[in-house]
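For this depiction, one protein chain was excluded, whereas all remaining protein chains were kept in their positions.
Chain lettering (A and B) follows the sequence in which the chains are written, and residue indices restart at 1 in each chain.
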Amino acid sequence: MKGLQNLRDWPAGAAIGIGLVTTIMVLGCIGVTLVQPDVIDLSIRLQPPSPAHWFGTDELGRDLFARIAAGAAYSVWSALAVVVSTASLGGLIGAISAAAPRWVDAIIMRSMDILLSVPALVLAMALAAALGPGLLNAMVALVIARLPAFVRLARNQSLSLQRQGYVEFARLNGAGLGYTIRRHIAPNVAPPILVQAASDISGVMLAAAALGFIGLGAQPPMPEWGALAASGRLYFLDAWWYAVFPAAAMLAATAGFVLLGDAARDHFDPRRPHNAGARP
Amino acid sequence: MTGGLQIEGLTVRIPGGARPLVDNLSLAISPGEMFGLVGESGSGKSMTARSLLDLAPPEAEIDLRRLIVGDLEIGGADAAQRRALRGRRLALIFQDPLTALCPTRRIGDQVCDVLRLHGWRDARLRRAEAARLMAELELADPERILRMYPGELSGGMRQRALIAMAFIGTPSVVIADEITSAIDASLRLKILALLKARAEATGAAVLFISHDLNLVRHVCARVAVMREGRIIETGATLEVLKRPRSAYTQLLIASAPELHPPRQPLLQSVGQGS
Partner (left out) sequence: MSLLSARGVTLRYQKGKGGRPALLDVNIEIFPGECLGIIGESGSGKSSLARVLTGLQRPDAGEISFDGEPIFAGPRFNRRSAHIARSVQFVGQDSSGALNPRMRNWESATEAVRLLDGAADPDVRRAQARALFARVGLNEELLERLPHALSGGQRQRLALCRALAVSPQLIILDEPTSALDLSVQAGILDELLALNLSGVALAVISHDLGVIRHLSTRIVVMQNGVIVEEGPTEGIVASPKHPYTRELIEAGLAGAPASREATGAGS
């Protein structure tokens, strides 16, 4: 991977971000395959962290490390899936809206305004309630609720690009909508969207956790981080580790994705020397 | 020489930069003289002006052997002393008059502010003086212009108002940095003629900084050509134009379409592309 060759040029934050995200991804893989997050042993309920149980145990004696590792798969991958679909769908709709005739633009943007008039989390709650509880439905609700921000970003970026000399040049020479979006708009709109998406992952994880907390998202016994933190909250005074470790995992993942977003922004800046260099 | 402007050994360096932005620059301008400093972008001509007024970026290291402004000599690189010169003995006229004026206050109030700083106590006298200054720069109906906001004036009128403000308090030195590049071509020479007239009337030395050799030719008797922080050629303007010594000056002269017959290649004579 070319990005790894240039790792040394990257600011330290990028390395930390990559480190955190990689750790959590690996954790997720371990969680899915190696550990057993659902083994109940009531004799060791609410044990503090120890060499045997690194993060302690929960109220049913399940190993918290195993549950957080398993939860990484649900939390991170579902957040990623939500953000990727939101960003690509939002980017596409935004680019179309900017390039299409005025009435199409008006219809798209007014519907986005309607969605925006309700706070994203409230909208997601309403949608999740309508679709029924469950992780997948919560994800769909989150995609719809977070779409307007991306559509707006993509549209505004595309609109300012439309006035650039190279887009006008292509238009003068008979370039169609598809060509213009593919060759000129998308490559230049994608980086800001990517940065926005990367910093949005943390928000999505939190929103998914919130939905899980009020019973509209992941359902127990699914070890999703938000649900874990929520149940840990009940035992906070007796078993601090139960709420703290899922929260810490969320914090680490959030920080990792934010740092990664910054690195992505730097990396996609065409003014960076490695991008200006000759590369066939 | 007494009066005027004398710079000796000005060096401006940005830490980590490959070469100094201004490299051991020395020049002298007599009172009432308008001296042209010509160069392209990156030549260091604007940095020269900025460092004299202590407006250079904070990380810049400024080294100055000697600076004489009017009858005042400042030794060494004393930034505070340079700052004290600003607006009293040494005035600056900016490139873009719109950003140099406060957009929400009337021209008259802004002119009167400067007058008050220079000791005009009586408000009515201030107003009359402001009107007189406007009239001096051939602004028709000065009373009406004083009541207008910067945005209501044309670029040329704003630049005239700034020239008038620069000469309040009879500074010994006026630095004009690309003052006509934001102004329509048909007005440029007229505004420069006004600037020159004010300089001659008040005895101020004018450092006229420009990229436009053709413009300098019209208003400056002497000129210095700057490149990469250094003055590479200096002398009487006509002499420099007729017999440029350095290859770079030759290139600059060859590049000015006004100095050449139309529809003939410009750079052939110096055998240099860009």
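Keep in mind that, in the parts below, a residue touches a chain if its C-beta (ideal position, glycine included) is under 8 Å from a C-beta of that chain, and two chains touch if they have at least 3 such contacts.
Since the structure is predicted, the reported quantities are computational estimates derived from the model, not experimental observations.
Of the listed positions B:I93, B:L213 or B:M226, the one in contact with the omitted chain in the full complex is B:L213.
Of the candidate positions A:Q36, A:S50 or A:Q164, contact with the unshown chain belongs to A:Q164. In the complete assembly, the contact with the undisplayed chain comes from A:Y179, out of A:Y179, A:F213 or A:W240.
Of B:R82, B:R158, B:R188 or B:R222, it is B:R188 that touches the chain left out of the display.
Residues of subunit B in touch with the missing chain: 40-41, 184-190, 211-214, 217-218, 241-242, 244, 250-269, 273-274. For subunit A, the list of residues touching the undisplayed chain reads 101, 163-166, 168-175, 179, 183-184, 187-188, 270-271, 275-280.
In this section, only the chains that are shown with their structure count from here on.
Between subunit A and subunit B the centroid-to-centroid distance comes to 55 Å (mean Cα coordinates, whole Å).
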